[in-house]
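A single protein chain has been removed from this complex, and every other one stays in its place.
And then subunit A:
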Amino acid sequence: MPNGTRFDGLKMMAGQGGVSRRDFMKFCGLMATFIGLGPGFAAEVAHALTTKKRPSVVYLHCAECTGCTEGLLRAYEPYFDEIIMSTISLDYCETVMAAAGTAAHAALEKAITNPEGFICVIEGGIPTFHGGEYGKVGGETMFQLCARVASKAKATIAMGSCASFGGVQAARPNLSGAKGVNEALKAVGVNAINIAGCPPNPMNFVGTVVHLLTKGMPDLDHWNRPTLFYGDTVHSQCPRQKHFNSGEFALSFDSPEAKKGWCLYKLGCKGPYTYNNCPTALFNQVNWPVKAGAPCIGCSEPNFWDDYSPFFHPIEDGPKG
């Protein structure tokens, strides 16, 4: 467990006026390990992050709950929010920018005409029915805005399951015709990296950005997710797997078996069908759903709201005939 609270950490940071060299190197070491270079490459990561000009990032919000941004902002030790701020130049992000109204829009226009290019991050599904009129920013539909911005970007990252695959608003009956970034913007040549999850681990997002800056494009799987983070099932990495293997299943949440940490498969765990690194990366280096006693709901899989629900029952789908 990390020492102290997030608030204590922020108070300490406030007096320092930025990220200390020690914190920064710690972050670089962690990142080098996380993207598969090994801790010895911390200096290389630090070099790549500090010598290049800070890349401009435009962060767009579509049909979403802002949970992904909130998750990113609450990343703990090292403080990703501060480090991200000093590593990238976040030129447009509706959640954290100080500007509002026309000033915010002017910042966006300035960022997308930057001759050095920019990275576009999209959070949330894109409504497409009726010309996309279900969501507008500054009088422009989200569909139009994303197509205009993402088609000019050097790289596009879809942050969260909604941007990757449509998410909750694309679940049946999907009245607004919400789609993921790649599906909606294929016609304008967008091929986004999907950082799936609801919310995704902030480490996966930051790891992808660091990978783009240091080693270039990461390897992607069938669903355009980086295989570094989405290469294996939650089940294969689960600390409760030994209980699954020995047939020790908790049958209710308040049972003594659940308290003993038995397998949650019969309480609806979708870990065997879900590709993510939650058990090894942990959220904020503290915990993840199964460790907290809640089954995996399969949130990094396409259409998980329809295909893997109800959440607290195992899938009932025997072969037909």
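By our rule, a contact is a pair of C-beta atoms (placed from the backbone, for glycine too) under 8 Å apart; a residue touches a chain by one contact, two chains touch by 3 or more; residues count from 1.
FYI, contacts and distances are computed from a predicted model.
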Subject >> Per UniProt record, name of the chain withheld from view ["BolA family transcriptional regulator", "Class III cytochrome C domain-containing protein", "Transketolase" or "Glutamyl-tRNA(Gln) amidotransferase subunit A"] >> reply: "Class III cytochrome C domain-containing protein"
**OP:** Specify the residue from the set A:Asn114, A:Ser151 or A:Thr233 that touches the hidden chain.
**Re:** A:Thr233
Subject >> Contacting the left-out chain in the complete assembly, out of A:Asp91, A:Glu123 or A:Glu301 >> reply: A:Glu301
Subject >> Touching residues on subunit A - with respect to the absent chain >> reply: 221-223, 231-233, 236, 244-247, 265, 272-273, 275, 301-303, 307, 314-319
